[in-house]
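Right after this comes chain A.
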Amino acid sequence: MLKIIAGLVCFLIILFSPVGYNIITGRTYYVPMLKVPQGDCVESTVYMRKRHMEVLERWRNAYVRDGIKRYISINGIYRIGLTGTCLKCHSNKAEFCDRCHDYGGIKPKCWDCHHIPEVKAEK
Partner candidate 1 sequence: MNRRDFLKFAGVLAFGVAAHQTVNIISQSRAKEEKKSTKTWAMAVSFSACARREGCKDCIDICHLIHNVPEFDNPKDGLRWIWQSPYEVVFSDQTNLFNKGMLKNLSVLCLCNHCDNPPCVKVCPTKATWKREDGIVMMDYHRCIGCRYCMAACPYGARSFNWRDPRPFLKKINTDYPNRIKGIVEKCSFCEERLSQGLIPACVDTCPEKALIFGDLNDPESDISRALRARFSIQRRPYLGTGPRVFYIF
Partner candidate 2 sequence: MDLREVLLEKRSDILSMWSNMIMDQYPPDAAVFYKTEKDRFLNPLGYIVNEGLESIYDWLLGEGKNEDFRYATDRIMRVMAVQDISPSKAISLVFMLKKILKEAVKGDSTKGILDEELNGLYEKIDEIALVLFDMYMGCREDIHRIRMGEMRKQNHRMMKNIDVLNKRKGL
């Protein structure tokens, strides 16, 4: 009986451990805020929030495999390129990409190969 209760308590502790974890880290209500640059992105913000990884994948395939180097959307014509295009506006990876990715526990492998231009001092 005692052992079972102990086991049950252990189970409950494990079950509720995420609650405690966040309290300990003090980030219970933390939601990342992003610095969204001025101007239009290649697609709408809502669309990009959900599907930027798909856009990037399409870009990747278009650029590498099909040799297509330009992307035409409602907002204009863009050169396909992560470093060259995306990071031109979203110049601060740490503040833009990483915040959300860290929050969502996502670790994209882009940066293993692609380079981050040095953060330019704000003009």
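Throughout what follows, contacts are C-beta pairs under 8 Å (C-beta built on N, C-alpha and C of every residue); 3 or more make two chains touch, one makes a residue touch a chain; residues count from 1.
With respect to how the candidates were assembled, all candidates are chains of the complex that A comes from, given by their letters.
These figures come from a predicted structure and were not determined experimentally.
Trainee: Touching chain A in this complex is which of 1 or 2?
Mentor: 1
Trainee: Considering the complex alone, what residue numbers of chain A touch candidate 1?
Mentor: 43, 47, 51, 55, 58, 60, 62, 64-74, 83-84, 112-117
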